[in-house]
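One chain of protein is taken out of this complex; the other chains stay put.
For chain A:
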């Protein structure tokens, strides 16, 4: 599903440039549930954004669903994101003036789905995350956990192949974190590839595979042994 070879990324900082990803090799198969761990500034978000086509890489090869990503124009990138990818962000990134159900329906709008169908599908996913009753509330009327569940519903609405989550529980307390992780596990069980950034060990351990990043290189990549605690 995701194949990355010798990927490099630098950010220009004034005259210098900051080398953030220094040759990443990573292969994620369809249906995997992968966590990326690493200290702050190690390049986790950068990697996820490149995978999510929100940013571009400088060197190396990136293949998404068999398609080589290179010199992609924004229109094509937008279409690919809409079709294959769902996003969950630490800061939720809901549109403030849209209700929960309207937020969930938005990616379907960009897919060209009719209004009635959008409404129906969005309601279905809100129900799935347990927020059917809150459908017509604005984001600022929802708790952090609820907002993130709306974001999960929105990520799922287009039935993407890959769900990318950048510290989805970073702004939540442990109880709501748990419910969001349960949702991600559910999604994964249904066959979606889930790629989640976290710096919390107990979150990472709920996934199948942990990739550790340090200073822009992968220092370890191992399957999680469900019976053993690290």
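Some notes on this structure:
The rule we apply is simple: contacts are C-beta pairs under 8 Å (C-beta built on N, C-alpha and C of every residue); 3 or more make two chains touch, one makes a residue touch a chain; residues count from 1.
Everything below uses one rule, namely that contacts and distances are computed from a predicted model.
A chain of this complex does not appear here, and its UniProt-recorded name among "Nucleoside ABC transporter membrane protein", "Isoquinoline 1-oxidoreductase alpha subunit", "Putative ABC transport system permease protein" or "Chemotaxis protein CheW" is "Putative ABC transport system permease protein". Of the candidate positions A:18, A:95 or A:219, contact with the unshown chain belongs to A:95. Listed by residue number, the positions of chain A touching the unshown chain are 49, 52-56, 74-75, 77-79, 81-83, 87, 89, 93-98, 102, 106-107, 109-111, 114-115, 154, 158.
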